[in-house]
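Excluded from the complex is one protein chain; the other protein chains are retained at their positions.
Residue numbering begins at 1 within each chain, and the chains themselves are lettered A, B and C in the order written.
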C-alpha cells in the first residue's frame, strides 16, 4: 500500500509505446498466466525499476485486497453490509494502476474499485461505511485524493475530465484518472468525456476495466470490436493490456500518466480482466453465465501468476507467505471489527450537508421532524433536536 | 425532385469501397471544383447509371433548393418568418444524398435539411409552417417518410436507429437515414446511437454534414481528428466525401444504403461542406469568422461546379438555364404566396394534440380558457369554444 | 383467480400484451437472459425471442430514444429503467421527444411508449436506488403517469398503459414486489377500471387520505389503526398521477372536509403540493383545515440505516391526520 512517487519515463522512453493507438492494438502482457516474465520491447522500460521487493509488495497488496473483498462479501452474507460489489479477479488491474499513481493525482472511480481505494490509503472501516448503509459515503475525498464511489454508470468520467481541466489551468503536473467498466463505454457521458478530454488535451487517464460483463450483459452486446479501439475515434491514443497482469497494468498506466504529465493529453487503457464473482452480492450469475467461462479465467488468475513468478525467482518463501497471511488477517480483523462496531447514524443526520448554507425549507422540516420525534417522549430525540445544526 | 428507386449495387460492386473505414479515410471526390469529372476506381461504379439527363436534373434540384433557401431567408428578413436556418453551400450534400433514397426509406434530420425535405416531396408551404410560427411542425412525416426537423442536437440519430431496429424486426429492406452536423458529434446521443446501431447491426445511415461550424464554434473544437474516424471506434465503417460534390455524395450514400439493405448494418458518412451563410437568420458570423475562409469555400461551390461540368459536356444550354430559372421562379413564387397567405392558427389550437386521448387536466384548462376568451364577448372565441375538440 | 406476487403480476400483464399485439417490444438493461434485476421480465425473452424482448447496451438515453424510433415505425415499445435513479440520463428524450412528439407533429405521430420505473425506497439499497422522481414527469405535458399499489392493478394497468396511444410512465413500487394477492387474469384492460381513475379503498367520514404506489398499504394500515381510535379515514389510491382524478378526490373531500396527502418524494414541489393546491381551489368552502402533506424530506435519499426516518410511516401519517383533524399532534402550539 504505497504510491509511486518516482518520476517515470524520461527522455529515454521508447517512443512507440507512447503512441500506441488504432484498431486492434495487441494485448500487452509481461507475466504469463503460468508466471513467466516475458520481455516486451516497449513496455519493459516502464517497469525497469520494479525490484523483487516491490514485486513482493505488489503481491502482498493484491492478496490483501482479495482478502478485503472476500471479508466484505462474508460480512454482507452475515447481514452486516447491505450490499457489496466483489472485485474478485480484478486485483491486478486495480493494484497495478493505483500503485503507479502519485498522491497528488486524483481518482474518480466506480463502485467496484475498492482495491484502488485500499491502495490510496482509504481507512478500512470507511471503505464499508456506505455499503453498510451508515452514510452516503465513506471518506473525505481530499484526504486520499480519491472521490467516493460513483454508482451512476460513467458519470465520473466527466468529473475526472473537468478535474483535469482544473489541473491544466493550475499549470500542475498531476493527473486525473477515472475507472469505469466495459458496460459504461456505451453511456453518452463516457463518450462526451472523451470529446472534452481530446478537445482540451487535458491530463486524464481513462481506465476501462473490461471484466467481460455488465451485470448479465456480455461485453459483445456493448461493442463488437475491442473497447480500446473506441478511443482512436476521439483522437485519443489507447493501450490494451492484460488486466490480470500487474506489471503490464503498471507499465500501461505509467505510459499514460507520463504522457499526461508532459502535456500530451488523455490516454485510454483497456485492462482485459474478468469478474470472477457475481455483479454484486444481490446477483446470481448462474442465470446467465457459462461455468466453463469462469473456469477458463480462473486459470488466468492475477494473483497466482505473481505467486508463480515469485516462486520461479525463489522469492515465494514461507516467511513471505506467512507475513502476507498475517497482514491479510490483521486487515480483515480490523475491518470486521470496525464494521460491526460502527455506531448507527443519528436520525437528524438525514438533514445534514444537504446544503452548506442555511436553507429555510429544510430547516423547517428538520424542526418539525425533531418535534415529531420529541412527541414520542424520546429523550434521545430531544437531545438531537438541539445538536442538529 | 425524384427518388432513386433503382436497386444499386449488385454482385459486381467493387468490394473495397464497401469496406472503407479506419483513420484518415481519403476524401472522395468525383467532380472537382473546376467541374472536371475525375474518375475513381471504386466510386465510379456507384454513379455509373447517372445519365446526362439525370445530371441536369440534379443541377436543377440544387438550383431550386438554393432558390428556396434564399427566398426563405428573404421572407425572414421581411418579417414573414420568425427564423430560418440557411443551407447555402450545402445543396450537394442534401440533394445528392436525398436523391439516392427510396420512398420507403425514412429520414430523421436536423433543422437544416430543407433541401432534403424538398427532395422528399414536402409541400413548399409546409416547409415554412414551423418557421413562420404557425404550427409546431410542417408536415405529416408519413406522407413523405421524413420526420419533421429536430432542434435538439443529435436526438434524431437515436430515432433513426430505433426506426432501423423496427425495419430489421419487420424483415424489410428499407433504410433509416439520419442527418446531423459536425457539432452534433459531441453529443452523447449521437455516440449512443452508434453503439446501438453497431450492437444490433441495423440498417441506418449516419449522414454527418461537416459544414465546419456549430454556430460560432469551429469543428476543431469538437474534434482534432476527422469526424469520419469517429465511427471506426464503434465498429462502424465510414466514408469521407467531398460534400460539395453531388456525385461523390450520391456514390457514398449508395454504398451505405446498399450495405444496409443487404443486412450489413450501419455506415457513417462525413460530407465535408461549408456553411456559407449565418447559422440562422439571427446569427452574425462576422463576429467569429474569417472572411477569407468564406472566399476559399465560395470557390468550391457545389452548384457552379456542376454547371461547369455540364458546360464541359456542352449541356449547359440557354434552354436548360431558362428552364431551371423558370422552375426556381415558380417554386419561389408558390412558396412566398403560400407563406404570406397561410391562415393564422386559432387560439384553442394550443390545446390540440397534446394527447391523443382525453385528459381531464387539459380539458378543464381548455374549457376555462375558452370561457376566458368568451368573457371578452369575442364572437370568434365563442365559436372556437365549440369547435375545439 | 391466481395468487401471485406484485412482480409476477406485472410479468403476467407484459406477457398478455406481448401475446395480444405483435407490435409490443420490450427494451432494457438485463431484461432478457436475466429477466430483469427484479425478475419482472423473467422468461419473456425465452418465450418471445430476442427481437421482442431486447437486452440493450448500457445507455438510458438510447433506450428511450430508440423506443421513439420504434414508435415512429408503428411499434409499442415498453422500456424498463432499471432503477428510479437511472432515469435521468434519459430525461431529455422523455421530456423533449416522448412527451412532445404527438404535439410537435400535430397528431401525425403517436408515441405509445410505456416506461416502467421501479421506484421508491424501503429496500435498504445504496444511493440512487430508492428515488421517487414522479413529480418531474407529472409536471411534463404530454405524458401520462400512473402508479399501482396491488397485484391486480399491476396486471391490468400495465396492459392499459401499453395499449394507450399516449406515452405512459408506469411507476412500480419496488418494495411491494414481493407482496402477494389474488389476481383475476380474466380481467382485461377494457373491463377494468380505466387507468386514469382513482379508487376509493375505504369509505370514511372524518378525513380523506390520498396515497399512491408504495404508501397505499401504509395508508390502509393507518386507517385501520385510526379506526381503533374512532377516526374514520377514507383512503384513496390515486393510481393516475397525471392527470389526477380530481373528481373522485373532490367528492370525498366535500364529504370529509379534510385532506391528507402522502408520498415518499420530497415535499417541496412534490405531487402533494399539486393535489393540495387543486383541492383547495375546488373545495375551499368545504375545507375545515388546510390540506396536510406527509412526505419525504427535501433531501437526497438517505443511507439505508436512516431511510425509515425519511419515509412516511404509519405514525407520521397518523400525526398528519391528527393535524388535519385539529387533534393534538407533534406541531400543536406551533404557529404556521
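Operating definition for what follows: a contact is a pair of C-beta atoms (placed from the backbone, for glycine too) under 8 Å apart; a residue touches a chain by one contact, two chains touch by 3 or more.
Everything numeric in this text was worked out from a predicted model, so none of it was measured.
Within the set B:29, B:94 or B:134, the residue that contacts the chain not displayed is B:134.
Of the listed residues C:13, C:32, C:291 or C:313, the one in contact with the hidden chain in the full complex is C:291. In the complete assembly, the contact with the undisplayed chain comes from A:189, out of A:105, A:189 or A:270.
Annotation: of A:177, A:271 or A:362, A:362 touches the absent chain (contact as defined above). Across B:38, B:151 or B:298, the residue that sits in touch with the chain not pictured is B:151.
Shown as candidates are A:58, A:101, A:147 or A:276; the residue that touches the absent chain is A:147. Taking the complete complex into account, residues 61, 85, 88-89, 91-92, 95-96, 99-100, 103-104, 127-128, 135-136, 138-139, 141-142, 242-243, 250, 265-266, 268-274, 276-278, 280-284, 287, 289-293, 297-300, 336 of chain C touch the chain not shown.
For chain A, the residues in touch with the chain missing from this view are 106, 108, 135-137, 140-142, 147-148, 152, 155, 157-170, 176, 188-189, 192-193, 195-196, 199, 352-357, 359-362. Hidden from this view is one chain, which touches chain B at 82-83, 111, 130-136, 151-153, 183-184, 186-189, 214-217, 221-222, 282-283, 287-288, 344-345, 347, 349-351, 354, 361-362, 365-366, 368-369, 371-372, 374-375.
In the analysis below, only the chains that are shown with their structure count from here on.
For the pair chain A and chain C, the distance between C-alpha centroids works out to 37 Å. Annotation: 41 Å between the Cα-based centres of chain B and chain C. Of all residues in chain C, those that touch two or more other chains are 56-57, 59, 61-62, 89. Chain contacts: chain A has residues 186-189, 221-222 touching two or more partner chains.
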